[in-house]
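Sending over a structure as structure tokens; questions will come in a sec.
Moving on, here comes subunit A:
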Amino acid sequence: MSLLLKNVSLPLAHFTLEADFAMQRRVTAVFGPSGAGKTSLLDLIAGLRTPRSAFIQLDDDVLTDTAKKFSVATHRRGIGYVPQDLALFPHLSLRQNLLYGCKSGGTNNSRFTFNHVIEVLEIQPLIARGVTELSGGEKQRVALARALLSSPRLLLLDEPLASLDAPLKTKIIPYLARVRDEFQIPMLCVTHDRHVALALADEIVVLMNGKVMQTGPVSEVFARPANAEVAKFVGVETLQPGTVTSVNEGLATVTVGKVTLTALAPPPASRDVFVCIRGEEVILQRDVAAASSVRNRLPARVLSLSPEDALVRVELDAGFPLFALVTRPACAELALREGETIIALIKAPAIHLVPR
Partner candidate 1 sequence: MKRKTASSGSTALQTRLRITLKKKIAFGPGNAKLLRLVDETGSIGKAAPHKTELFMDTKKFPKYLVLLAVALMTLSLPLRAAEITVSAAASLTDSLKKIAANYEKQSGDKITFNFGASSTLARQIEAGAPADIFFSADEAQMNGLAKKSLIDPATRKSILGNSLVVVVPSDSPLQIKSASGLTNASVKQIVLADPKAVPAGVYARAWLEKLQLWPAIEPKVVPTENVRAALAAVASGNVDAGLVYKTDAAISKKVKIACEVPRADGPDISYPMALVKGSPQLEAAKKFLDYLSSKEAGQVFTHFGFLLQK
Partner candidate 2 sequence: MTSPEWQIVGFTVWVAALSTLAILPFGLALAWALARGNWPGKSLVETFVTLPLVMPPVATGLILLTAFGKHGLGGLFDFRIVFTWRAVLLALSVMSLPLLVRSARTAFEEVNPRLEQIARTLGAGGWRVFFTITVPLAARGIVGGMLLAFARALGEFGATIMVAGNIQGKTQTISLAIFENVQIGDDAHAYHLLGVSVMLAFIAVWSSEFFLRRKKTT
């Protein structure tokens, strides 16, 4: 399955959505903050909006080609859509909702039989209920099943967890994963939630202010954000301006505040950089022990401790503001207190430099 988007341009309220990327992997997440144009992008792919210019191709079929004034009608694209507001038909029964997209009343594709879908998404107990009586999570599953039952070749999901509260979110993700695995259907999932992206996607497209900032495997994007905005969004705890003073054998010396760090060399022609350090990559140690592989050992003073679920977020002053994420037991063992001095260890590969 391949989805190709080229020269996409769609003027929106505050900016113009522009995209140029190809989706090759099975599950792609379009990741970005609210209002970045993600829903509009899905609408374009589904044929629900007309772009100023675009070339959209799914496998071997050209869906949209504005240059040739060609556009396949929505109902012929074979693309399933689960919108953010779910859009279940209130005047139809649950069963009628599910079967709406089914041609020849029920089975079109052996992978998507009615019973199979119902089973995977555990809708059976709900089938007698009215569509308006369902809870948020139940509606989500019904909307998903309805889209699946139309035997699409691509499934678009818009913020699948947005209308759910925290405990429900964790319950739905497994369903989505099941859909991905059981039905082997390509999915393009729009979200601003890291957990969805991390849990479901093979590939990520970062969309901010209508522009594609970065694409690539999930781990790659999270580890190496392409620029400061992406870094902030994917959740890099420490983001500080710095200057590369020298580059030697693939290692760069960077000055941040009053401190010098060693990091992997950034791409050429960038002296002014942002230094990105993920909280999880900062190791805290009591004393300056024996030689270790860590290049950066910074004395730091503990400014504050904020518990976050199973972790503790430690705010440090290491000559520049530095954040560390450690487990609670670790925090207890080290007996961390505010005002104390401690050593912060950061491996050179964990320091990511982004041009400024």
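The working rule: a residue touches a chain if its C-beta (ideal position, glycine included) is under 8 Å from a C-beta of that chain, and two chains touch if they have at least 3 such contacts; residues count from 1.
The candidates were selected such that all candidates are chains of the complex that A comes from, given by their letters.
Computed from a predicted model, the values in this text were never measured in an experiment.
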Complex partner of subunit A (touching, any copy) among 1 or 2: 2
Footprint of candidate 2 on subunit A - complex, ascending: 46, 48, 73-81, 83, 85, 87, 89-91, 100-101, 103, 132, 146-147, 150
